[in-house]
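Entry: subunit A
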Amino acid sequence: MNPIARRLAAALGLLLSLTPALAADARLMITMMPKAKGNAYFISCKAGADRAAKELGVELLFDGPTDSNAAKQNEIVENWITLGVDVITVAAENKEGISTALRKAQKQGIKVLTYDADALPDARSFFVNQATPQGIAYGLLDEAARLCGEEGEFAIITATLTAGNQREWLKHMDVRLAEKYPKLKLVAVRPSDDLKDKAQSEATALMSANPNLKLIMAICTPGTPGAAEAVKQAGKTGKVKVIGLGLPNENKRYVHEGVTESVMLWNTEDLGYLTVYAAAALAKDELKPGATQFKAGTLGAFEIRGDNILLGKPYIFNKANIDRFDF
Partner candidate 1 sequence: MSADEHPPAWRKLLFSYESLLLVVLVAEWFFFYRYGTTTNRRGVLVGFGTLDRQFDILRHSCEIGLLALALTPVILTAGIDLSVGSLLGLCAITFGMLWHDGGLSIPVAAALTLGVGALGGGLNAGLITILRLPPLIVTLGTYSLFRGLAEAITHGAVTYTDFPASFLYLGQERWLGLPTQAWLFLLAAVVVWVLVHRTTFGRSFRVIGFSPEGARYAGLPVGRRTALVYVLAGLIAALAALIYTARLGQAKADAGTGYELFAITAVVLGGTSIFGGRGSITGTLLGVAAIAVLKNGLACLPAVIRLNAAEEMSGMLTGALLLLALTGSILPKILSTLRTRRQAG
Partner candidate 2 sequence: MRQTTSAPLLRLEGIKKNYGAVRALQGVDFELQAGEVHALLGENGAGKSTLINLITGARRPDAGTLTLAGRPLPGLDPAAARALGIACVHQQPALFAELSVAENIGLRLEAGGAWRRVDWPRREARAAELLQRIGAEFPASRTVRELSMPEQQLVEIACALGVGARIVIMDEPTSSLTRREQEQLYGIVRGLRAAGTGVIYISHRLEEIFALADRVTVLRDGVSVGTHAVAAVTEPELIRLMVGREVSQLYPPAESAPGAAVLELRGVGCRAAGMHGVSCTVHAGEVFGLAGLVGAGRTELARTLFGLTPADAGEILLHGRRIHPRSPPEAVALGIAYVPEDRRRHGIVLEMPVAHNLTMAVHPRLFPGAWLRFGAEQALARESLRDLAVKCPGPDALGGSLSGGNQQKVSLARWLATRPKLLILDEPTQGVDVGAKSEIHRIIRRLARDGLAVIMISSDLPEVLGMSDRIGVMRGGTLAAVLPGKSDPHTVMAAALGQSS
C-alpha cells in the first residue's frame, strides 16, 4: 500500500533530514484537534480543513489523541501554546477539562475556536456549530419515531459509557421521549468502545434479548455499520431498522441493501473547511464578535447566531442521496 510507504518514508526522511523549523515559513499557523484522530468522522473533517488551508495558504497542524481522552487533549493544547501557534481549534472531549487549557492559550494571545463539540463560552471566541446536541438528539429521535410509528421498543449503541457528548445526546433524548413519544420505549443502552465488531456483538444480543425490538440507533460512527451488519446477519433486514450517525462511505452498502434506513450527519468536510476559514479570519481580525454573517470561500455565507457559526442542518443520508457524497 503506497500511502503507507509514503507516510513511513516521509516520517523517516523528515526525522533524519531535520527540516527547517516551523518559523521558517511566515505563514499563519492554525491547529485543529479532533476528539480522536483515528475516527473516520474527523478524518473527513481534516480533508475539508486541508482544502481550506491550501486555498488560504496557511499551515495546518492536525493532531489529537488516538482514543478520545480529555487528559491528552489538554496536553496537546498546552504543547501548541508553547509552539506559539496562531489559532487553536478544538473539538472538546470534555467541556470543563479542556477549557482550563484554552483559557491559558487565550492569555498567551492565541485565538481559540471550537468546533463539533463546544468548550465553556469564556474559553473560546467562536463555536463552529454543526448542530446543537439538542438538534442531533431530536433529529435522530424524530427519525426513529417516524420509522417506528411513534411506538414500540428501540435500543441505543454508544461509543463508551463515559463519552461526554454521547451522554449529552442521551440526556436530550430522554427529555424528548418523555414529552413527545410516551409510547416509544428505550430498552437498553450498550457501549461499543468505538469498536465496530463489539457494536455488532452488542446489536446481536440486543435483538435476541428484545424480540420485538423495532430499531437500533447507533450514536457513534463505528457503531452504525456494526449494528447494520448484525441486523443483516440476523436476517432481520427491514424488521429491525438501523439508523445512526455515520459517514456515507462506511454505510452506503447497508443503505442500499435496505438494512440501514438512514444515516444522519452534517457534511463533515464542510465542517472542517468552515472551521479553518473561520480560524484564519479570526487571526486576521476579519472575524469579530458581533458579526452576524461569515463568508467561507467556495461554500459561501454562513449565519452567525451569537458566538455560534452555524453550519446548517444535519444531512439525512438515505438511498436517494447517499451516492452523491464521498467521505
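How these were chosen: all candidates are chains of the complex that A comes from, given by their letters.
In the analysis below, a contact is a pair of C-beta atoms (placed from the backbone, for glycine too) under 8 Å apart; a residue touches a chain by one contact, two chains touch by 3 or more; residues count from 1.
None of the values given here were measured: they were computed from a predicted structure.
*Asks:* For subunit A in this complex, identify the touching candidate from 1 or 2.
*Replies:* Looking at every copy, the candidate touching subunit A is 1.
*Asks:* Across the complex, what residues on subunit A touch candidate 1?
*Replies:* So the residues of subunit A touching candidate 1 come out as 7, 10-11, 14-15, 18-23, 26, 29, 37, 61-66, 69-72, 74-76, 78-79, 81-86, 94-97, 99-100, 160-162, 164, 167, 170, 191.
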